[in-house]
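Have a look at the structure below before the remarks.
Every protein chain of the complex appears in place save one, which is left out.
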Amino acid sequence: MTLKMDADALKAFLKAEFPQVCDDFEIERLDEELLTVRLVTSQRHLRPGGTVSGPSMFGLVDVGVYLAILARIGPVALAVTTNCSIDFMRKPVAGADLLAETRILKLGRALAVGDVLVYSEGDDRPVARASLTYSIPPKST
Amino acid sequence: MTLKMDADALKAFLKAEFPQVCDDFEIERLDEELLTVRLVTSQRHLRPGGTVSGPSMFGLVDVGVYLAILARIGPVALAVTTNCSIDFMRKPVAGADLLAETRILKLGRALAVGDVLVYSEGDDRPVARASLTYSIPPKST
Amino acid sequence: MTLKMDADALKAFLKAEFPQVCDDFEIERLDEELLTVRLVTSQRHLRPGGTVSGPSMFGLVDVGVYLAILARIGPVALAVTTNCSIDFMRKPVAGADLLAETRILKLGRALAVGDVLVYSEGDDRPVARASLTYSIPPKST
Partner (left out) sequence: MTLKMDADALKAFLKAEFPQVCDDFEIERLDEELLTVRLVTSQRHLRPGGTVSGPSMFGLVDVGVYLAILARIGPVALAVTTNCSIDFMRKPVAGADLLAETRILKLGRALAVGDVLVYSEGDDRPVARASLTYSIPPKST
């Protein structure tokens, strides 16, 4: 699956379309195999105790798969999440950023499926695992 | 499953434990069958176009099941989400609050499972469906 | 969502298309709200101890949503399951048939979502909960 957008193009797209969240995320790596997105953790992502909240982790995996799909099909704002299954396996390390390693398992005409492993930076045991399905609008491929 | 906490007790617990999000949620109904939680939609829950974001919907269903479990086992802050499966089925109505109807399907010693249907207020077609598993710490039951 | 097929038509369709499994299932109830399918439990569905196996329960919920969709769109053999999330909550009662209560939550042009609660006959605590997404081929609606 050749890439149509690079990290800078994705970042610019995110800034234009989702200005309210784009500063939360940095693209650490993007190639045909893997997209790694960093959640730049700040106070509003945290629960008491200093660990990242469930909704913030959901937002991270959702952005990861979205960007990995866009990198392949080009800047299509209309792809929408239809399903997410997420396992929370360990408490994130307090004060650490989260890294979401995203792989695209299927890129069909109508549906795309991506898989994500989330890590606290500096710890190699996954904090969460998620798989998401996106519906791709008819004209976009 | 008899209830150990009523809506006021749940609201007070939420305020004490999760002060940063408690104002987002109102408990509309609580009895042995159903807990309905309202997401009081504000600017920070929205995506461009005015519909509620995925992470905000995740936060809503997560709070719904959490409160429905607490209502049955009492104020135990340590129950944690281990799994969530969520289907996003329709775009929420712009400008409307969301209502999450939550049912507890299983309340075991170690695991609890809840099911949620999310509606835009005033529309009877569900916006999302979610099921969540919580792990309950050993001493708490 | 008006029904295009009744229980007899569904049963005949199942017999023609899936002869190897059709005798496992009986349609107990079909109306616009609910489809109830019975798994007529026999030796090959069981695990040691006499409880129904996971794959047999998966087969039951898959058939339930499939038939509930067909009842609404007509006899389209090409609808395929794209996602299933299933929670196994209690051990089925040994020797009892299983009943799958199926509701269609969304019937779109391309995707349909159904929700299932599975009971052991005679016990009102759900054995399993499942949600499934089906992809509907373009010409079929």
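The chains carry the letters A, B and C, assigned in the order they are written, with residues numbered from 1 in each.
Rule of thumb we're sticking to: a residue touches a chain if its C-beta (ideal position, glycine included) is under 8 Å from a C-beta of that chain, and two chains touch if they have at least 3 such contacts.
The structure displayed is predicted, hence computed values, not measured ones.
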Contacting the left-out chain in the complete assembly, out of C:T41, C:T82, C:T102 or C:S120: C:T82
Residue among B:T36, B:T81 or B:T133 that touches the chain left out of view: B:T133
Among A:T81, A:T102 or A:T133, the residue in touch with the chain that has been omitted: A:T133
Where the unshown chain meets chain B, residue by residue: 82-83, 85, 110-111, 133, 135
Positions on chain C where the hidden chain makes contact: 17-18, 20, 44, 47-48, 53-56, 58-59, 62, 80-89, 91
Residues from chain A at the interface with the omitted partner, ascending: 85, 87, 89-90, 105-106, 113, 115, 117, 125-126, 129, 131, 133
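What we mean here is this: only the chains that are shown with their structure count from here on.
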Equivalent-chain rotation between chain C and chain A, CA atoms, steps of 5 degrees: 180
Chain A-chain B separation of Cα centroids, rounded to whole Å: 24
Centre distance in Å when chain B and chain C are each reduced to the mean of their C-alpha atoms: 28
Contacts with two or more other chains, residues of chain B listed in rising order: 85, 87, 89
